[in-house]
Structures are given as C-alpha cells and as structure tokens.
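See structure below.
Here the complex is missing a single protein chain, while all its other protein chains stay put.
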Amino acid sequence: MITVKDLYKKYGNHPVLNGLNIEFPKGKVISLIGGNGAGKSTLLSVISKIIDHDSGHILLSHEDIANISSKDYATKLSFLRQSNFTHIRLTIRELVSFGRFPYNRGKKMSTQDEEKVEEAIAFMELEDIADSFLDELSGGQRQRAYLAMILAQDTENILLDEPLNNLDMKYSVQIMKTLRDFAHQQGKTVILIVHDINIAAQYSDYIAALKDGVVQHFGTTDEIIKPCVLKDIFEIDFEVILNRGCKFCLYYD
Amino acid sequence: MLKKRILILTGFTISVILVYLLTFVGNNPDYVLPRRITKIAAMALIACSIGYSSVVFQTITNNRILTPSIMGFEAVFILFQAFIVFLYGDKTFQVIEQQTNFLFSVLLMFGFALILYLALFRKRQVHVYFLLLVGLILGAIFKSMTSFLELVIDPNEFAFVQRYLFASFNNINTNLLGISAIALFISLVLGTRILHKLDVLLLGKEQAITLGINYRRLVQISLFLIAIQVSISTALVGPITFLGILIANLSYEFIPSHKHRHTILGASLFGVILVVGGQFLVEHLFNMNTTISILINFVGGIYFIFLLLKSRRL
Partner (left out) sequence: MRTFILVFAFILLLLASLFIGVKQIDWANYNSIIESGRLVFRVSRFPRTMALVIAGVGLSVSGLIMQQISLNKFVSPTTAGTLDAAKLGILIGLILFPGTSHLTQMGFAFLFTILASLIFMQMLRHIKQRSLIYIPLLGIMFGNVLAAIGTFFGYRFDIIQNMETWLIGDFSKVLQGNYELIYISLPAVLLTYLYANKLTALGLGEETAKSLGIQYNTLVLIGLISISLTVSAVMITAGAIPFLGLIVPNIISLIYGDNLKKSLPYTALLGATLLLFGDIISRLIIYPFEVPIGLTISIIGGVAFLIFISKRIRHA
C-alpha cells in the first residue's frame, strides 16, 4: 500500500505539488485524472523516485521510501512512461528480460528469470514477434512489449503515465483489461494516469482527481462518476448514463 | 552470428598487426622490430582506452556522435604545451623532462575534468549536455588563447609546439608507456564492473532508475573513468579527436549486440585496426607527410558528417 503525506514539490518558483495527501488501496486499479499541470505526472515521478520531492513523506507498506535503496525499490515498484526510445536495437525478448534486472543485476538469467520473461511475453500475446526488433514494430506492439517488461519485473505496485497515448482503440481496451487483471487476478496495485474519463470509469476501482497540486476528490468509481462531482473537477456539464452495468459520461452539450 | 563477427574482427586485427610488424623491415631488423613492437603495444592500449571511453560516453549522453575529447581535455593539453614553449622557448626540453611534462599534462587534464564535474554535479539534477557544452565552450576559449600564444611564439620554436598538437606514435618514451599502461589497465579492469549497469542505460534514464540503477552514481563513476583514460591517452600520444566516433559507430554497425562488453570489444578491435593501419599508411604511403592523428581526424571527421546526413535519428 502506498501512502503519500503532505507532499510538496516546486519547479523553480512554480509549485506543482501543494501538500498532497492520499492513500492508495492495495490490489486495486486507481486512475488519476485532472487537468494539465494538476500534478499527476509529477506525483508518479516522485513516488517512483525519478525526481526528488521538496518535503513530505511517501510510505510503501508503512516504510518511508527514502530509506529503501533503489535496488530494493525496483523489486517493489515499477513505472512506465511514454516510451520515447523507439530506435533501440533490442528484440522484444531482450527488452522484457531487462525487467528482471532488479533481481539478477544484469548477470546470468536464472531459470526463474527466464520463466517470468516467457510468461510475460505470453500474457501480452507477443510470442510470434518476440525476436523482432523494437524499431520494426508498430506503436501498439511496442507499448505491449514495454508492458511485458513491467510484468516481468513482477512488482506489487505498478505505476503508468498515460499508457494509452497514440494507441488504437483495440489496444487501449486490451491494455486496460490487462491492467485490471493485474490487480484483480494478481493482487497488484495499479495506479495510472488517463485522460479519457470513460476509460477511467470503465476499468478503475478508484478514481483520484487532482487539481492545483492537491487531491480534490478521491473515492470509488461509483462515488466519483456523478454529474455534480465531475462538474466540480472539469468545470463543464456532464450527464452520466448507465448501460449494462457500466457508467458512461457525456459531456458534449 | 555474434561469435563469427568477433572472430572475423579479431582475425583482421591480427593480420593488420602482422603486416605492420613484418613488412618494410629493411636492413636492420634488430633495430626496427623491437621499436615496432613497443609502438604496437602503445597503439593497442590507446585503442582500447579510446574504445572504452567513447562507447561509455555515448551511452551516458544517449548519443552516437559525441566523444569525450570534446569536453575540453584536448584544448587544455594543447594550451599547456603551447604555454610551456612560450615560457621556455627552445630551452623547453632542457627545463622540462618528458616525464614531468607527461605528469603535469595528465594532472591538468584530470583536474580540469574534476572541476567541471564538481561544478555541474552540485545541483540535484544531472545535466549531461550542459556539461558537454560548458566543456566545449571552455575548449573554444582555450583554443583562442593557444592561437594567441602561437602568434607570439618564435616560428623556430613553434616546431616544438607542433609536435604536441598532433598525436604521434613515433617517439614514445618507454618509461611513460609503462606507467600509462598500468594506469590504463587498472581503469579498464575497474571499468568492466559497471558494464552490465550501462546496458540498462540504453533504455533511457528514467527506465534505468525504475529498474533500480543509481543513475547519478553510475554517471559519476563513468565520467571519472573516462577522464582518467582520456587524460592519459592524450598526454601519451596527443589528441586523436575523432577516432572515438569512428570506432564506436563501426562497432555498433558490425557487432550485433547491445551489450557493452561486446560493443566495447568491437570498438577496441576496430581501434587497433585503424590506428595500426593508419600508422602503416603514414609511414609508407604518406612518407611522414602527415601524422596519424591528422589522418584519423580527417577520415573520422568526414565520417561524422556522413553519419549526420544519413542518420534518421540522432
């Protein structure tokens, strides 16, 4: 379980995280929503130790992450950002194998390592192209490859920053279903940033809305996907439709 | 595939060495051969150092067209040499022994690197490109100072400076070679211990951090090793700026592996081929009308432009 207490972070004179507090429930899918500049990316970057925070505490299973070495931390939490490096001459299998680095530190792959890699590749349905190079793949395939690497890293907590950008709808749905399975079937805590409110509504258990560097609303999907709450977050009118047990948001009027 | 390529490359390297060693021996093999063997040892050592430092540097800067020498090392070295000649003129060699010159050169260059690193690592974020640009600008300023000194130096004495402007394997001091070899060898051995971590850097800084790499420390150690290697190589034979780009890129093209222990090996082998081969050309084709560094910089420079124009991503 990840707990964030009184987190502050400034870029120059510009405050991005303003005393943020939140507790992420274990084994659930939590979506972070909010406008640009609300602090979502920064929050994830700070939790994953990519950047330092100015003050406040982040606790992983009640232990302050500042006291956890980067080596150990990598076995407990993984983070996926926009995969910019499209030109790497690595095969999918080689990329996914990097996911085991926190465990074997780049030395020989153990049998367990190899099993996890193959499992991850199978789970993401990449067996056929496992030996192709990354720069020969489509955006969707590449994204699935990176997800396979995250899966092979086999951490209890998975953070993702806009994993669905530039993806075809088919893959977006596939990936969201996969993430939901990570949480519900494997007990992992999945925290992700999404821009599409309907995706968040469909696949998350909890939704956190950030604004001006603090958590404006946090609750189960049912609690958040309501016209009054949504209007408060996005400042436009919403209509929520219930269809086949799923909630859809309309916001075109 | 990988093994085959490495074998071919090794075979080529050995052939080039043998050709250099055994052809054009002339009438005096007892004199020529031992000297050539010393030269080959020096060249191999330098090639490995440049191979290591270039590949690692390119990984850290996430870029394939930069080399550590652009950080200003060579400019410091040349300025120092010009300055000595400016001060002592034709008495330079009486006042300063080659050994002292070597020691001071290495210390100066290494000191320069340390100051640069310290000043730029004090901030929390590591900005490698900023480090490079600072080094480059300082290099440009030092070059202007050198030009100014050259203006003032007597043309007869200029010949002394000219020796050091360009890398040359013709007059390697065996004592110097011995010390350098030990130092370089140690740094290369230490350097192999971080290779597997450098592999992860290929995925980018952020991915490496999430996989558990202490990015800041890795960059610091790498730059430290690079500084040692470039300082010693430059002080031993002079500046060979573009060799690193050449051999690193040739290695990436030819060696089908992303792992540093393979690419560095490839770069080192290509380095030996180019340096020994180039020296052969200098001695027998160009009749010493050029130096090895000028030749390599010329070829490397053109290759650099070619890389820039054809490469779809930089």
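Just a few scattered comments:
Residue numbering begins at 1 within each chain, and the chains themselves are lettered A and B in the order written.
Keep in mind that, in the parts below, a contact is a pair of C-beta atoms (placed from the backbone, for glycine too) under 8 Å apart; a residue touches a chain by one contact, two chains touch by 3 or more.
Everything numeric in this text was worked out from a predicted model, so none of it was measured.
Counted over the whole complex, the shown chains touched by the missing one are B. When the whole complex is considered, the residue among B:I6, B:V32, B:M145 or B:I179 that touches the unshown chain is B:M145. The missing chain, though absent from the display, is touched by one residue of B:I226, B:A248, B:L274 or B:I294; that residue is B:I294. Listed residues B:I65, B:A183 or B:I221: the one in touch with the omitted chain is B:I65.
Only one residue from B:F12, B:Y88, B:Y117 or B:F158 touches the chain missing from this view: B:F158.
The omitted chain makes contact with chain B at the following residues, 65-66, 70, 127, 129-130, 132-134, 136-138, 140-141, 144-148, 150-151, 153, 155, 158, 162, 165-166, 241-242, 289-291, 294-295, 297-298, 300-302, 304-305, 308-309, 311-314.
Following the convention adopted for this analysis, only the chains that are shown with their structure count from here on.
Within the complex formed with chain A, the residues of chain B that make contact are 124, 196-197, 199-200, 202-204, 206-207, 209-214, 258, 313. Taken in their complex, chain A has these residues touching chain B: 48-50, 52, 70-75, 77-79, 81, 84-85, 87-90, 94-95, 98-99, 101-102, 105-107, 153.
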